[in-house]
Each structure stands twice: as C-alpha cells, then as structure tokens.
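As you look at this complex, bear in mind that one protein chain is not there, while each of the others sits in place.
Moving on, here comes chain A:
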C-alpha cells in the first residue's frame, strides 16, 4: 500500500557530468602556483580554491596509488555520490572526469530522499569515455605537447577551451554503455564484387584528385574501407557517426537543399554534396574551409584537411595534406568527378545490399541478442542496440542485463591483468 504509493513516486535520475579538468603537475610545482597546473576546468564557474583543491586531491590519489603499482596508478575513485576517472594520455598531462552516480529520488513523509546508486556505473565504460575525449581532442587539435611547442600553455589552454567547451555538452553520459568500451567500428556487409568496385572507385578518385592522401568509404554510417590506420579510423568513425552525419540527417529528411542540380553542365545529374567545406559551389565567394585533423601522431604526425562528400547513403572522406589548401576550383573538380560516380556506386551498393538481405533473410528480427566485438579489426555488431544516436542509446534489453554484460566484460579483462589496484574503492563517503 504505502510501498506501492512510494514506488509510484520514485524517480530515477541519470548519471551526470559533475566536473571535468585537465592539469599538468609540472606546470606549477611550487606552493602558491597551483593554479598554473590547471589547463582546463569545467564548470568554469567553480571557485578557484576549489579547483585547486580538487586537482590536488587527484594528484595525491594518483601519487598514493603509484606506490602500489608504479606503472599503473589508479584509474578511478569510487565514492558514495560520485565517481572520478583519471587518465594520463600524455606524460604528466592528466584528465579527470567526475560523474555523479545515478540517484533514485524517493518521497518519505512528503520529503524527497535521495538514494545514490554507488554500484551502477561501470568503470570500464566511463574510463573509455574519458579516453575517447582525449582521442577526439587529438584528432582535431593534435597532441597537448604539440600545442605547448606551438605556443606554450596559452595556446594549449585556448585549444582545450575551444574544443571541450562544446564537446562536453555532447557527452550524454546517461546513454553510455558497453559499446563505448569497445569504441568499435561497424562494418557494412558487402559481397566481394561490390567491394572490389568500391576499391576501384577509390583508387581512381585518388588518382584523379592526386593530392588525396587517404580515403575512407562509408555506407549507411558503416565503414567499408579505410586508408587510415586503425586507431585513427576508430576515432574518425566515431566523429562521423555520432556527430557529423547526424547533424546532416535532419535537413536530408526534411527534403531541404534538394541536391539534384539540373544546371550542371553536360547533364551530369548527381546527388553528391559536401558535408564539410563549401555549401554552394556556384557561389564564387563560398568558403572552402575544411576541418583539420591530425593522424599518425605517434609517428609521422600528419595534419590533414578532412573533406566529407556524400551521395545518397554513400559517404567518402578524402584527406589531403594540410599544406595544400583546397580551392574552390578543386572542390568543383571533386564534385564533377566524384559526384556522378558516387551516385551510381551508391545505388549499386543499395541494390546489392537488398539482394543479399533477401537471400540471407536478414529482414527478420534477429533470433539471438548479441554484442560482437573483434579486437583485431575493431569490428563491432550489436543486435541489442536498435540504433545508437548520440543522445539516446536504444538498447532493446533491460538495463540490468546491460549492466551484467558490462560486469562480465570487465571480469574478463580483469582476468587478463589481475590488477586490482586499477580500481580504488573508497568506503567512506566523500
């Protein structure tokens, strides 16, 4: 009776981002200069001394755990209300993310009572989210160290501020799950012949647009070919599928900016258009600015322009050396060469895909629910997730089951390392 009434008023509050900061202890080693260590702090409104205190605490925890495991200091700190995740992506550069545990809000005697669910969050999931924050930053800005070399702390701070100010708003911590641990790549299933046609197309395009260094090809938001190395592709794929493509989905669905350009000379009608770069090729004043990305940062450290061009469901990413600024003339050439061929190819793929689907009977509801991940090629497949959008993860199973799956996964990976020190469980509320 009372329980039923109480249950009816129960409210679940999802985990949220409390704070996120980046520091380097070497930047302010002297007492009184602690603020210099802080490179980025979210939320910025927090009072200076609290920032310093929080950074200092993290430093102390890391230092403390290092005495037990010199190479692998703590990765997370569990408290009653929240959980902190530590990540050192570059030497002495620390990233910390503090996530508030999910809460169940109950009403007792008319007053709200909050119950923190300490065991709900999965370390592996949020550690991975934190690592991806760095990878995404690095993709668009290069390494922290490179920024320091370019213009010292000032430049690094500017870049961090500019990037994370927007990026953190898109984190959607409540919908993170096991798939974020893998950060895998969904590959588009394709028959050999169509695949070879795509290969042939890419090779010819790289030849005609001779400044292209790397190419990636996607269909239906799934990868078919990557000329980039695996780790760079992994993060670029995440950017494309969770940020760039969804942003362009809505105008497409609304049927705006109808892509058929009947005024094309030679009657070359096609559906190709730029997702990055110029909006209107016929406007001589249009800007041909493309996002810059950084790849192979451990090795050759290449800076590239990212051109994303799409026709129907097929998207191609052309990456060209950043030292060659793409001109409007180049964009027009690309459009006239790639557009018609990509349009034909996209409809070929679609046709072939439908044939294969009919043969394999894949249209039916999958018989088994599974998450597949191949660590060698990062191939990922899930029948649990209907469709993952950046804001909502539509898992078709109960959240409890997702959590169990997550636990199993971390048990497996813990089995490999047998390192309990990675997680520090604090029994006292913090």
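Convention: contacts are C-beta pairs under 8 Å (C-beta built on N, C-alpha and C of every residue); 3 or more make two chains touch, one makes a residue touch a chain; residues count from 1.
The working rule: contacts and distances are computed from a predicted model.
Enquirer: UniProt protein name for the omitted subunit, picking from "PAT complex subunit Asterix", "Glutamyl-tRNA(Gln) amidotransferase subunit B, mitochondrial", "Regulator of MON1-CCZ1" or "AP complex subunit sigma"?
Expert: UniProt protein name of the non-displayed chain: "Regulator of MON1-CCZ1".
Enquirer: For the chain left out of this view, which of A:169, A:230, A:243 or A:360 touches it?
Expert: Here the residue in touch with the unshown chain is A:230.
Enquirer: Could you tell which one of A:14, A:153 or A:196 touches the chain left off the display?
Expert: Selected residue, touching the omitted chain: A:196.
Enquirer: In the full complex, which of A:204, A:247 or A:289 touches the chain missing from this view?
Expert: If we include the chain that is not displayed, A:204 is the one touching it.
Enquirer: Please output the residues of chain A touching the missing chain, sorted low to high.
Expert: These residues of chain A touch the chain that is not shown: 187, 190, 192-193, 195-197, 199-200, 203-204, 206-208, 225-227, 229-230, 233, 376-377, 379.
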